[in-house]
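Below you'll find the structure I mean.
Apart from one protein chain that is not included, each protein chain of the complex appears where it belongs.
All chains are identified by letter, namely A, B and C, in their written order; residue positions are counted from 1 within each chain.
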Amino acid sequence: MSSAVLDFTIPNLGEAKIPSPILMSHSSGDGMADYVLDSTRILFNVATKAGSDGHSVPVDDGTLELAGPRERIYFNPAHVHAAITTCGGICPGLNNVIRAVVRCFWYRYGVRRISGIPYGYQGLLEESSFPIIPLDPDIVDDIQEKGGTILGSSRGGGDQISEIVDSLERMNVNILVAVGGDGTLRGAWDIGEEIKKRGLKISVIGVPKTIDNDLSFIQSSFGFDTAVAQAVPVVRGAHIEARNSINGIGLVKVMGRESGFIAANTSLAQSDVNFCLIPENPFDLEGENGFLVHLKKRILDRGHAVILLAEGAGQNLLPPTAERDASGNVKFQDIGIFLKDRIQAYFKKERIEVNIKYIDPSYIIRSAPADSFDSIYCARLGAHAVHAAMAGKTQALISQWNNKYVHIPIKVAVSRRNHIDLEGTLWRDVLENTRQPYSMAN
Amino acid sequence: MSSAVLDFTIPNLGEAKIPSPILMSHSSGDGMADYVLDSTRILFNVATKAGSDGHSVPVDDGTLELAGPRERIYFNPAHVHAAITTCGGICPGLNNVIRAVVRCFWYRYGVRRISGIPYGYQGLLEESSFPIIPLDPDIVDDIQEKGGTILGSSRGGGDQISEIVDSLERMNVNILVAVGGDGTLRGAWDIGEEIKKRGLKISVIGVPKTIDNDLSFIQSSFGFDTAVAQAVPVVRGAHIEARNSINGIGLVKVMGRESGFIAANTSLAQSDVNFCLIPENPFDLEGENGFLVHLKKRILDRGHAVILLAEGAGQNLLPPTAERDASGNVKFQDIGIFLKDRIQAYFKKERIEVNIKYIDPSYIIRSAPADSFDSIYCARLGAHAVHAAMAGKTQALISQWNNKYVHIPIKVAVSRRNHIDLEGTLWRDVLENTRQPYSMAN
Amino acid sequence: MSSAVLDFTIPNLGEAKIPSPILMSHSSGDGMADYVLDSTRILFNVATKAGSDGHSVPVDDGTLELAGPRERIYFNPAHVHAAITTCGGICPGLNNVIRAVVRCFWYRYGVRRISGIPYGYQGLLEESSFPIIPLDPDIVDDIQEKGGTILGSSRGGGDQISEIVDSLERMNVNILVAVGGDGTLRGAWDIGEEIKKRGLKISVIGVPKTIDNDLSFIQSSFGFDTAVAQAVPVVRGAHIEARNSINGIGLVKVMGRESGFIAANTSLAQSDVNFCLIPENPFDLEGENGFLVHLKKRILDRGHAVILLAEGAGQNLLPPTAERDASGNVKFQDIGIFLKDRIQAYFKKERIEVNIKYIDPSYIIRSAPADSFDSIYCARLGAHAVHAAMAGKTQALISQWNNKYVHIPIKVAVSRRNHIDLEGTLWRDVLENTRQPYSMAN
Partner (left out) sequence: MSSAVLDFTIPNLGEAKIPSPILMSHSSGDGMADYVLDSTRILFNVATKAGSDGHSVPVDDGTLELAGPRERIYFNPAHVHAAITTCGGICPGLNNVIRAVVRCFWYRYGVRRISGIPYGYQGLLEESSFPIIPLDPDIVDDIQEKGGTILGSSRGGGDQISEIVDSLERMNVNILVAVGGDGTLRGAWDIGEEIKKRGLKISVIGVPKTIDNDLSFIQSSFGFDTAVAQAVPVVRGAHIEARNSINGIGLVKVMGRESGFIAANTSLAQSDVNFCLIPENPFDLEGENGFLVHLKKRILDRGHAVILLAEGAGQNLLPPTAERDASGNVKFQDIGIFLKDRIQAYFKKERIEVNIKYIDPSYIIRSAPADSFDSIYCARLGAHAVHAAMAGKTQALISQWNNKYVHIPIKVAVSRRNHIDLEGTLWRDVLENTRQPYSMAN
């Protein structure tokens, strides 16, 4: 994945001198967990070649700082005003993260001023009419059983950095936990830069949110497991629809603007998928090796087909649009409807009766509550964000890497997208399962 | 519901003289169930007025023949070739019905020739290339755990009566169980008429299938309970989406071409619905009492709204289309997309930011496996269909009425649709729950 | 079911003179639901014999008063202090009923004093230390998504009638809605009698709760559908366990102290059950026609078996216990463990290896949230309880009969239990599905 050693150094606000109120140990063997040291690090890259002696010759791609509670913290809990905000589209697990953040601040550090910022960064803009939401363990008690975010969410606002920092100053916020995707994290970095410029002591910690799993430097993003779990019965339904009508075709579109992880993993979990179409693997419709010919072959052979489509797939086939959403993301045409129409036209021309059913379950998937996997994950992400902030770390995000919770500098994290490696094992195993051609481009 | 006494007499093929192979009793008190008598009947109408003496003064709207195993049957099981076919769109419970029919023929009557007709009536047409599927208990062992129908389904073919009866004759089929909706049942009646005209001894029994619950003379159709159960989490998701964005509007379209039962019941089950729009209750968009004004009021008051829409609602607002599907049903424009566009345009004009999310879960709902309620129901419907056929009943369908399984002459059953009574208790309770105006027409 | 005409007359507190605040209509055809008249009644018995002319000759078993909002009510909403309590074991749907009661009082009648009585009748005892819970629509907003009851529940207290009525007087409660089973309803009747004796104007309305479905005069009790739905995957798991080990036996115990409805319906919904054992159908273990011989036959034939057991089944086999629970119900020995031990001993003696897995999912089942069927049902039961109380009805319970919501005098309702009729169609269809002998008694 990496070609040069990246700088994984975590910025911090100053020396952490205050003893942590959390009772832990310094030494192993006493049956009590130890404080985490800043010097404990995790290798970024685990792949290596066996040397002649069979021992490891690791490629040095740098190391990551281990997350967790420190023995000394930077902020006096009695002086902390913590804020948390959730940005962008909703995603399973947001409420779990909010809950974990609030509970860790409250129970572990004794912080009593915790504010929920409504509707993402917009809630920090001057003209915002939405009231700040005071948070405590009672308010967040059961929220994880619901999908979405009790704070509400929105795109946009993330470019009005100066105004946001004004608000933080005015509210005496000294910790900001921002939960969001690529755009949100860029905003968080810029907010951190503005804070530094003004000489303020405000920690900005990101919790990476992307249902598409398209952020690098995080082994899997929260909500992703739930998204796949939600997509599976939809694909099963599409398969039922396809098998139960004459030359039935089930076409399902799932999320994945730039990366096809949901589609790929769903294809592995529910092996009824015959064609998995993802942004990373452009394809042609027409021509000898085009998708339509392969689809026709499948229909003639087996009488039904299931197509699973990431929303960003096949963009090469669509005329570009000039529209952008509030976060600045390019708005795509709906490839699902486009493909459905093209398939129908093609088989009409070929004089083959087909019955095509198009399903777009996106909002159903993203509004689901977190499953147990994501519940555990979010509980731990949220707590680690609090530990990082209290220790005076800033402009960092909490990530899981090689199954360890680590800190990643936000700047590094947003420097590249996570894509499916067409030569990697995930895609290899998807092709093995779907038995589709490895390329459908002419 | 009724204004004149209907003729509920069930046609039959002749006298049932053969002793049933099913061991049952004639007398109560011996701990063993009794054979059902043709003369046991169920009142159609249970509503009445108390007389001056407090006793019942029933309105005589006729009585229905009780379904169940008879002591004497018409067909010699050793001579029976039974066929079953499933027509129209898929619906939860189809496989359960198939399974129950096969098991009852096989285990209870000892019938060994049972054929599955593929893809509905089309599978009986001369040019059909789909092979007949021999059925036995092993083949149907686990099929109820899957949605859809192992026989496949299609619309159409139901008007080629003569050809279908030719096929039945050629195949020596003497019992045909047809599972389907209004069109299928009309076809079944006509097949029965043609059989009578030719002097054949073929029993045609219908099992009514309508996920919309829009057939009269059946208290609730199979698959309907599952459909509502499937719609509930979708509406919950729409509510999450609506609450979590600024002036969020969740718009969900469910099945219901002519009757809004799924929408109405879902509104009772999941009380987040603010507007339940059904075909029976036309509404205006514009004007003082129009839907858009009421929606705006809700948005200004509460900041979010959930709209649940039956697909046949608001047809008065749409320009008619000339298209019909293969069953001859008028094709509607998609009211969901139409409404979404109109809402967006309206709020844009009003300069109010709204975030609207449109969800169409139809295929997800109808491809689900039957829930336990429908599993029980279908198991019993299927068995009763077999009992009716073996007793020589014909041109009848199996229905549940006042919680009893009964026979209904198909001709009566297709004589009117089941609609939500706007003055009845169901709609009254929906309005109570949604607190929407009882009329949004000007 | 009935042998003599029962008196279904509903007691009331006096003439209802106050116009209802609910806007409804008097006449059909205006598109608005009508007020319900006391004189509108529902036939109790729908079974009949065809006369020589084919018309109905109904057996007059009496008629039931239709439930619903009346045009004139007895209580001035401004003067109402309503109380609600939930008694006995928990059951899916309790929170739905509470919610519906609160919302109907609040939104439909404008009642603003609604009190939740904690832990059933115990919360009304003098020495109760549990605070009364004030209820409004905000408090009950989402409670239906959780199992159990926000009011808590307990057995007992129901015999301290005088003390309870003292409390109601002291609190100025004029409406008491009691949700509970047989014992609770007897208590409610007695409370009503005491109120009458004291000349008070307090309405006592019961909402019948029995997960076992063992109350007569209610076609199916709330929570029952959910219980069956929850039991189905447990039986499926038992079947998996049984099939996957050598001579595997899955033994599942479900609720049903006196009536085996959950076991019977689950056997219809999940046809893997080979032996359905219910209280109504005593069986022997030993002997030629005993259960163990039949089980051995099944094991030798097929190599696995699934047994579904109602907790009250086989009580004839157990030595009686003298213990009673707080509601006064006889405590049974655990037939599940008893049967498991006897099966193991028997096969050991027969030198046949068996692998038996015993599953008791009771608490998992009864703590589940209501499914959509029960959600709808509870929403409507709760609203009808409020309509009855506001109209001045008392000592009545809300029931569904022949698919209509009706009032039943509590005294009649508790006069007999609901049992599975061994000669009826439900048990007939269970035997057909399990293919077990209709009797396993010698």
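Here, a contact is a pair of C-beta atoms (placed from the backbone, for glycine too) under 8 Å apart; a residue touches a chain by one contact, two chains touch by 3 or more.
Being a predicted model, the structure only gives us computed values, none of them experimental.
Contact with the omitted chain, checked across C:I10, C:I195 or C:V234, is made by C:V234. Only one residue in the set C:D166, C:E193 or C:D360 touches the chain that does not appear here, and it is C:D360.
Considering the full assembly, A:Q270 is the residue among A:S203, A:Q270, A:N418 or A:Q436 that touches the omitted chain.
Where chain A meets the omitted chain, the residues involved are 9, 24-25, 28-34, 39-43, 46-50, 54-56, 58, 60, 62-63, 66, 68, 104, 107-108, 144, 219, 225, 228-229, 231-232, 265-266, 268-271, 371-373, 375-376, 379-380, 383, 402-405, 422-425, 427-429, 431-433, 435, 438-439.
Contacts to the hidden chain, counted on chain C, fall at residues 90, 119, 122, 146-149, 152-154, 233-234, 236-238, 240-241, 243-246, 250, 357, 359-361, 363-364, 367-368.
Throughout what follows, only the chains that are shown with their structure count from here on.
Each chain's centre was taken as the mean of its CA atoms, and the one lying most distant from chain B is A. Averaged C-alpha coordinates put the centre of chain A at 42 Å from the centre of chain B. Annotation: 28 Å between the Cα-based centres of chain B and chain C.
We define each chain's centre as the mean of its Cα atoms; on that basis chain A and chain C are separated by 46 Å.
Residues of chain A in contact with at least two other chains: none.
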